[in-house]
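For this view, one protein chain was removed and the others were kept in their places.
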Amino acid sequence: MKKIEAIIKPFKLEDVKDALTALEITGMTVTEVKGYGRQQGHSELYRGAEYVVDFLPKVKIDIIVNDENVDKAVKAIVDSAKTGKIGDGKIFISSVEKVVRIRTSEEDEEAI
Amino acid sequence: MKKIEAIIKPFKLEDVKDALTALEITGMTVTEVKGYGRQQGHSELYRGAEYVVDFLPKVKIDIIVNDENVDKAVKAIVDSAKTGKIGDGKIFISSVEKVVRIRTSEEDEEAI
Amino acid sequence: MKKIEAIIKPFKLEDVKDALTALEITGMTVTEVKGYGRQQGHSELYRGAEYVVDFLPKVKIDIIVNDENVDKAVKAIVDSAKTGKIGDGKIFISSVEKVVRIRTSEEDEEAI
Amino acid sequence: MQATELQYVIDTFFLIFSAVLIIFMAPGFSMLEAGLVRTKNVTAVLTGNVLLYAVCSFVFLLWGYNLMFGGSGFFLNGVEVTGYSAYAFFFFQMAFVSKTVSIMSGGVSERIKIVPFMSFAILMSGFIYPLVGNWIWAGGFLSDVHDLAGSTVIHSVGGWALLAAILVLGARKGKYTKDGKIRPIPASNIPLVTLGGLLLWIGWFGFNGGSAFNISTKDAADLVGLIILNTNTAGLAGAIVATLIVYFQYKKLDITMILNGALGGLVAITAGADVVGLWEPIVIGAIGGALVVYAVPFFDKFKIDDPVGALSVHLVNGIWGTIAVALFADFSLLAQLKGIVVVGLFTFTISLIIFVVIKKAIGLRSDEEHEYEGLDLEECGVEAYPEFVKSKV
Amino acid sequence: MQATELQYVIDTFFLIFSAVLIIFMAPGFSMLEAGLVRTKNVTAVLTGNVLLYAVCSFVFLLWGYNLMFGGSGFFLNGVEVTGYSAYAFFFFQMAFVSKTVSIMSGGVSERIKIVPFMSFAILMSGFIYPLVGNWIWAGGFLSDVHDLAGSTVIHSVGGWALLAAILVLGARKGKYTKDGKIRPIPASNIPLVTLGGLLLWIGWFGFNGGSAFNISTKDAADLVGLIILNTNTAGLAGAIVATLIVYFQYKKLDITMILNGALGGLVAITAGADVVGLWEPIVIGAIGGALVVYAVPFFDKFKIDDPVGALSVHLVNGIWGTIAVALFADFSLLAQLKGIVVVGLFTFTISLIIFVVIKKAIGLRSDEEHEYEGLDLEECGVEAYPEFVKSKV
Partner (left out) sequence: MQATELQYVIDTFFLIFSAVLIIFMAPGFSMLEAGLVRTKNVTAVLTGNVLLYAVCSFVFLLWGYNLMFGGSGFFLNGVEVTGYSAYAFFFFQMAFVSKTVSIMSGGVSERIKIVPFMSFAILMSGFIYPLVGNWIWAGGFLSDVHDLAGSTVIHSVGGWALLAAILVLGARKGKYTKDGKIRPIPASNIPLVTLGGLLLWIGWFGFNGGSAFNISTKDAADLVGLIILNTNTAGLAGAIVATLIVYFQYKKLDITMILNGALGGLVAITAGADVVGLWEPIVIGAIGGALVVYAVPFFDKFKIDDPVGALSVHLVNGIWGTIAVALFADFSLLAQLKGIVVVGLFTFTISLIIFVVIKKAIGLRSDEEHEYEGLDLEECGVEAYPEFVKSKV
């Protein structure tokens, strides 16, 4: 099983969710984060002085999937989250050793 | 060393903390997240129209533990977080290669 | 590629960011978290009664780096986040199998 | 034109001014309570407050006022008013009524269902309050009780009914742990608490000042000035004493207690602001503030769970204020005590009965699960701050 | 001293009192709208509201008032005022003007650029509103329309202009999905919505009460009392009816709808609060509240995207209130209808033209990208709640 962490632009969350649901990947956990990267921060004003805000609002989606689903999930995320503009975000994939569903104590593939 | 990520219902946080503390696992990091899964979202009203909120409030607990503590930690979480109702959450376990305590620069087992 | 998760005191965020930027590590994702550990929670008042708040505000920084950058990144974080007082935080390192940049579909080292 | 006509005009204007100040207590209570409860119950508390204002005022318009002031039929019929506009007098009286129930709404918050609570509110503003008001303020059998603006008629009545409600409702889940300890549940939004507290304070100038009913002679104007000044003084003293007590105990300045102390002082002076000099309100308010600080843990000890401290502010100080009139001015302690006891027994008993009946009939308390999730979703379907990702489309 | 001099004094004081109450509607509208829009647009909405007050009042001071009341030149020149201070009369009238545009600012929120909107605000407060006001209130050709405090002059005018604005602007991105469904976009901050709604309600007492213009005789005082009482009653009825309709449909108590219902009732009674008895406002307000509940989905059906329900509250009930005068009091239905139609046609047409011209000339709507990110960053450079990590240095 793999963990896919996708950092995306917040307004793409709904689209990504729909794209994943279409693949019958219906479990995910979402976190509000701030990102720092190539995308330049915007400048804000405060009482007549300008300053730059480095950290931009992003959303992180964690999805645990079976190995065979990784590629299509990644493709779905890329397709649905892409705007083509800098700051679209990243996807990180790592290994998960075990999964447990709290309600039933089911494990691994059954628990996803 | 393993990382245990447990996604639970928010009101169970205190119970889970107590269960882990009882095992002398006294380090953890908690994040507010939103979850999407089998548990149906609730419907809300807005100016006289109903709509469904898909993402439900959850809490994610990250715990890094020594390998020998994994099983009892997972058991403690399952026991304390279970309500038996859909949406109780999941536990994901993965490998951690190195741990550093910032204050002392201690590493690995000593740093947990 | 490795994922470095650093849990630090919130007011050190700017310093850590600067230290990493100095290493030309210019991508990171930040999450607001609450930590529980050896550092004692503070007591708060509510309508004339005292109680202890266990969970303390922390910031989690996720950085994906190439293997050769791990050590210097960790060192930079330790140096810039240390106050020497309990509760300075931890760093966890784990393996990442794949990275994708959503905008370009570049992968792995190119995508970081 | 006769001077009396101008007096009529001025007093009418003054009543309108006072009533408007009192109505600022509607946002006052709303913000105070919305700030004191947990985020998951904020919408429910706000909805309750707005509905209270609507429902109680409406009931009072239809028949409550009539009942209280011995009219006949409905609306303003048959209530005799002289010296100022009957409409203004009604408007002023109406501004009072929803306060009696607003007092309660914080105390029962985070677990009561709104519809049953509104049922009680109808009975409260349509019967209980008008009856008590009649006895003390409209020539009834407790007319010898001196209660300028309602330490007893408003605050104790609201307080006794709240006590009954809490006894029937029980404490919030998790407030008292299995091993009998108290778990403080902190306020979710301190700026709202502060805003609410200050708006209430301002509203009190209309509450007490307006209860002089006229300002149109030199003496009356002086009296109104004195009342408003004294009202403020008692609030100051309550705030300062609450500050000091908590500070000497914990070396912290606890804003929720400071504001509650101020409100305690304000409740305490409400019965007698017109019959004391300038220094008495300092003592009355100071004791009021101290009472709040000690009453809050007292009620908690008996597992009487009052999320906003309404019992300590309104019930305890409603009683204290009514007694203080006899201690600091030339009024019969016996009469004051009789008022306190009769009104207390009546209000508490009848409220208890009503709440038990409502509980049996349609249920009073939210399901455990809804309580965990917060009442906002179940009762209102509206979260107070629903956004997860701020910039989400 | 003559009694008339005291009357002059009292009426001046009364106008000032009323004007100040009306100005509470500035924070009222600000908080209501800030609570109803998404966090990413909160600063823009607040900035719009504050600027509206500044710009419209200023324009009205420079020439709008003069135009409306047939003066000559600028400032207060040549406007004849008797019976109270000309300054107070101006101040009272000025308090009205920015409300006409405040009505709009919620409806166009989350997508309009502030500078073009302010351009419209100048024309509105400098020409459109003064003209309509002149026709109905200052002896113009619609003088036989009875409109106490502006169901038509204020609320419909604001509403018609808003309708024109929304038609030119279009809906917010994502409000209506490709397959034609409506996506509700919930309010971001319910305590602010409640605070705003209640402040507006309070402001209304000045709005309608002050429109009696004098209080200094017994009859006048009674009339003011009646107006304020009736105003409140219609608000109560609107709130209660909106509560009930939504409750019977969804078993939930929807606070945003309850407050909108109250405001609907208040708008509806604004034309005729002085010419009806005590029960009529119940009917007028109740219908007002119901109209709001049904008008909200109605406008959505036609993809007329009004984020705060301003059309339903102000336009629909502005019309209803103006008609109600003829139904419940002895006024010509024809005259009222003529007023509604003439003012509607004029305001809508001219607003539509102005908005189209502004759109061509300098653009009206924010870029799609800025709309996604929220207007706060692009328009104001200031986020409403910018902190990410609360305790960050």
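Chains here go by letter, A, B, C, D and E, matching the order in which they are written, and residues are numbered from 1 within each.
The rule is simple: contacts are C-beta pairs under 8 Å (C-beta built on N, C-alpha and C of every residue); 3 or more make two chains touch, one makes a residue touch a chain.
Note that the coordinates shown come from a computational prediction; the quantities given were computed from them, not determined experimentally.
*Asks:* Please pick, from E:Phe75, E:Phe141 or E:Tyr294, the residue that touches the omitted chain in the full complex.
*Replies:* E:Phe75
*Asks:* Identify the residue among D:Lys40, D:Arg111 or D:His146 that touches the chain left out of the display.
*Replies:* Only one listed residue reaches the unshown chain, and that is D:Lys40.
*Asks:* Among the options D:Phe127, D:Tyr176, D:Tyr250 or D:Phe328, which residue touches the chain absent from this view?
*Replies:* The single option touching the absent chain is D:Tyr250.
*Asks:* Have a look at E:Pro116, E:Gly140, E:Gly170 or E:Gly381 and name the one touching the chain we're not showing.
*Replies:* E:Gly381
*Asks:* Across the whole complex, list the residues on chain C that are touched by the chain not included here.
*Replies:* Answer for chain C: residues 11, 34, 42-46, 50, 53, 55 touch the chain left out.
*Asks:* Give me the chain E residues in contact with the hidden chain, please.
*Replies:* 1, 3, 5-6, 8-10, 12-13, 16-17, 20, 23-24, 26-27, 30-31, 34-35, 42-43, 46-47, 49-51, 53-55, 57-58, 61, 75-76, 84-88, 90-91, 94, 114-115, 189, 192, 195, 379-387, 390-391, 393
*Asks:* Which parts of chain A face the unshown chain closely enough to count as touching?
*Replies:* Considering the whole complex, chain A reaches the absent chain at 44-51.
Heads up, the rule we're going with is that only the chains that are shown with their structure count from here on.
*Asks:* Validating interface symmetry: for the copies chain D and chain E, is the fraction of residue numbers used by both over half? Same or different.
*Replies:* Different; most numbers are used by only one of chain D and chain E.
*Asks:* Chain C to chain E: how many Å between their CA centres?
*Replies:* 50
*Asks:* Send over the residues of chain A in touch with two or more other chains.
*Replies:* Expected reply: 11, 30-32, 34, 55, 94-95.
*Asks:* If you look at chain D, which of its residues touch at least two other chains?
*Replies:* Residues 380-383, 386, 388, 390-391, 393 of chain D touch two or more partner chains.
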